[in-house]
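Every protein chain except one is present and positioned as in the full complex.
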Amino acid sequence: MNQHRPDTSLADAMPQRLGDQGFHRVGILHHPKKPESIQLGQQIAAFLRAHGLEEIWFESAWESEAVLEHLPNVDLLITLGGDGTLLRAARLGARHNVPMLGVKMGRLGFLAEIFPDDWQAPLTRMLQGSYWVEQRLMVRVRLERSPAEGAPRASLCEYDALNDVVLSRGGLARVVRISVQLDGGYLTTYTCDGLIVSTATGSTGYALAVGGPILPPELRNILVIPIAPHLSMDRAVVLSEGTEIRMRAYSDHEAMLTVDGQFVVEVREGDEIMVTGSPHLARFIRMRDRSYFYRTLMNKLRGPSTQEGE
Amino acid sequence: MNQHRPDTSLADAMPQRLGDQGFHRVGILHHPKKPESIQLGQQIAAFLRAHGLEEIWFESAWESEAVLEHLPNVDLLITLGGDGTLLRAARLGARHNVPMLGVKMGRLGFLAEIFPDDWQAPLTRMLQGSYWVEQRLMVRVRLERSPAEGAPRASLCEYDALNDVVLSRGGLARVVRISVQLDGGYLTTYTCDGLIVSTATGSTGYALAVGGPILPPELRNILVIPIAPHLSMDRAVVLSEGTEIRMRAYSDHEAMLTVDGQFVVEVREGDEIMVTGSPHLARFIRMRDRSYFYRTLMNKLRGPSTQEGE
Amino acid sequence: MNQHRPDTSLADAMPQRLGDQGFHRVGILHHPKKPESIQLGQQIAAFLRAHGLEEIWFESAWESEAVLEHLPNVDLLITLGGDGTLLRAARLGARHNVPMLGVKMGRLGFLAEIFPDDWQAPLTRMLQGSYWVEQRLMVRVRLERSPAEGAPRASLCEYDALNDVVLSRGGLARVVRISVQLDGGYLTTYTCDGLIVSTATGSTGYALAVGGPILPPELRNILVIPIAPHLSMDRAVVLSEGTEIRMRAYSDHEAMLTVDGQFVVEVREGDEIMVTGSPHLARFIRMRDRSYFYRTLMNKLRGPSTQEGE
Partner (left out) sequence: MNQHRPDTSLADAMPQRLGDQGFHRVGILHHPKKPESIQLGQQIAAFLRAHGLEEIWFESAWESEAVLEHLPNVDLLITLGGDGTLLRAARLGARHNVPMLGVKMGRLGFLAEIFPDDWQAPLTRMLQGSYWVEQRLMVRVRLERSPAEGAPRASLCEYDALNDVVLSRGGLARVVRISVQLDGGYLTTYTCDGLIVSTATGSTGYALAVGGPILPPELRNILVIPIAPHLSMDRAVVLSEGTEIRMRAYSDHEAMLTVDGQFVVEVREGDEIMVTGSPHLARFIRMRDRSYFYRTLMNKLRGPSTQEGE
């Protein structure tokens, strides 16, 4: 386990201090399609070794099983890639409480902390203990299916997601009807392209694109918002992390469940999808002050041509 | 050709009169999956014969080729089904200027004029000449593809659509980038789930579900509106019918083009999609007064189920 | 103080039990412009007396001072009127923790529990202890002004609001610029008609009308959302109850601060408005089950008049 002691240099944060015991074992995840991420990973490893850290391993972020083997014995996970790489790392690392540090190597990037052209100064601050840990809610989704007609449903699979879980139509059919229950009480039935169940982290992703509100990262709320609702409920609903959201899809064709925009599970007729707050939190190492989020947000909202002042 | 003389009974409309020459030859299209539509079609045919119309034929709305053979020699097309059936009929019948009369047999229905439980009175009014013809703009879409790398693009296929044309991501990849030119001038590049190019008729369909404005049926404008735009242009743009809209899709995966929500064409890298107003208009027989549209609209907006359970 | 013991009849609620000590002293607030509210108040008083409650007083909901005198010694406040009457009662009663029970006598009504044509049954259930207490976050707003140029700002006035606090342009000038800081960090500057800072309760009020998300009543979040933002940040932001929101208005003309839509304070150049969660909660007596909120919501969203005229 990591140990964190107070850092007196960041007055407005809940700071954490790197002691002798912290960050001994570091994993570095590169993006398999970005050679520059391997190169940068090696530079960072050399830098860390020069500062006395010895146990450093490398892995492709896509090699889930290899990464999972390492995770029980790691104090810090450095990811080199876009937000997608951090989403992967979060799903893998959450149950081990591993803090993550993202180096942004893609176009988007609400989650990364460090930029490829300026990584030594922030890493040095981190090693000196000038950092804080941002904890973000994840959602847990469970797909329940009946083994046979009339038999009770059983859990078919279960995942944690840092951004969102989307229940949507499959390829062709445009419309799916999705009924929703909140803590056992009926909410409504949406006629739509799909329904997004998002965390605060996901509120700047797909949910934002369909008109959702912004939730700052530390907020432990769950957001439910439809994609292209047709003559049905069109507002986002903000819920507490403990709410149990239960969905069923009705469609002429198949429906599908997408987790963090990264993988898809087919949903059959009669299946139920249950989402609620995950017991695991994603943990991010931050050296910037706490208002970094709104600065990044306002820069992104200004559109692609605006340069990122971060 | 149909001949229409003024009808003095509907002061606020531009009415059309059925003379001796009108509506001799009637086609009745049923919905192949709704047996009740066959039954009702036969009742309507008997009713029309009793009123002296002799040339009546039946066909499934899905049998495009059989319908197309009839179309050059038909004065009126009666469709029994939902809006989907009328959309099919419009695409088939537009180039022959055939007036259509929709009998609503589905849940939705912005286009139908007659309801199954009250069809004799309006049909009688129509036969007496108390009707008007509503003409609606269609859009024409053309997919252009290069036969080989570097070769000029050629038209691959071309369709008329009464509702909308949608260029969107395929199954898995969430985001597609779509660049748009209007009359040769660059507009913007959307990062989105897809882009809808819609007629006034389509403005109460998919475009409505993504936040678009309402255009009454007689408006000859084209609406361009993105689905789930991510940190890019998120407003609808209303254009004149003569505007040439040219789109290109950029995606890691395939993109697809959907016409009236009814069929799909695969779009490859490098393809261009061109949309503009069609030279053909869809023509609908109306017996209700001209404000029927807003009444129907306001009823739909109030939602599908309406009793107050409080 | 009221004492509440568990109620075993409502399994899904956190029920409260009326013991011998509860609800002895009841205040009834009528609406001064609705004579029928006085009449119904007397009927309810007679009913309560018949059930052994002796200390009952009447007052107009608009007589703040008279009501305030009573409040330290009251166990239940029954209001007869619309949501406006309950908003008043909440502001007055919050600091005394007085539970409120609303009888709906207006068109709108998200807050009321009882309806004029069916009040005896629910009141009986309440007296039998079959009720629960819904606690709702209020926001506290403080207007700070400098006594003189360059002097430090001092608190000019302070209010609690159950719905919302709105900083907006005055009568004529259309646009005001409002800069916002969250916990001391700069968020953005809105160019807009005004800015709404709303509770969950207010999320179904003015905030809903400008596109805000729905927050169920028990959520202790604060919502910030602009009215008619012009080429500036147009999304709602959801915050935790402890966030300190600091606003300044820049306008050629005056700006104004509206509290719960009920009264207005003029805002001068240089003033700062600070909003955060109030230490007081509004407390509502409920006999309906906890999913009442979503049922009411979905009914409201369907619109005021609902018959299909088609």
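Chains: A, B and C, in written order; residue numbering restarts at 1 for each.
The criterion applied here is as follows: contacts are C-beta pairs under 8 Å (C-beta built on N, C-alpha and C of every residue); 3 or more make two chains touch, one makes a residue touch a chain.
Source: prediction; values computed, not measured.
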Open item on the list: For a quick check of understanding: of C:Leu48, C:Leu137, C:Leu208 or C:Leu223, which residue touches the chain that isn't displayed?
Closed with: C:Leu208
Open item on the list: Tell me which of C:Arg49, C:His230 or C:Arg268 is the one touching the absent chain.
Closed with: C:His230
Task: Chain not shown: contacting residue from B:Glu36, B:Glu63, B:Glu158 or B:Glu218 - done: B:Glu218
Open item on the list: Under the stated touch rule, tell me which residues of subunit B contact the chain that is not displayed.
Closed with: 12, 182-188, 208, 211-216, 218-219, 221, 223, 225, 233, 235-240, 289-291, 294, 298, 301
Open item on the list: Under the stated touch rule, tell me which residues of subunit C contact the chain that is not displayed.
Closed with: 170-172, 174, 191-193, 205-206, 208-211, 227-232, 258, 261, 264, 300-301, 303-304
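Definition applied: only the chains that are shown with their structure count from here on.
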Open item on the list: Using only alpha carbons, which chain's centroid is the nearest to the whole structure's centroid?
Closed with: A
Open item on the list: Suppose each chain is reduced to the average of its Cα coordinates; what separation in Å results between subunit A and subunit C?
Closed with: 35
TODO: Starting from the mean Cα coordinates of subunit A and subunit B, work out the distance between those two points in Å.
DONE: 42
Task: Geometric centre distance via CA averages, subunit C-subunit B, whole Å - done: 47
Task: Where subunit C touches two or more other chains, by residue - done: 301
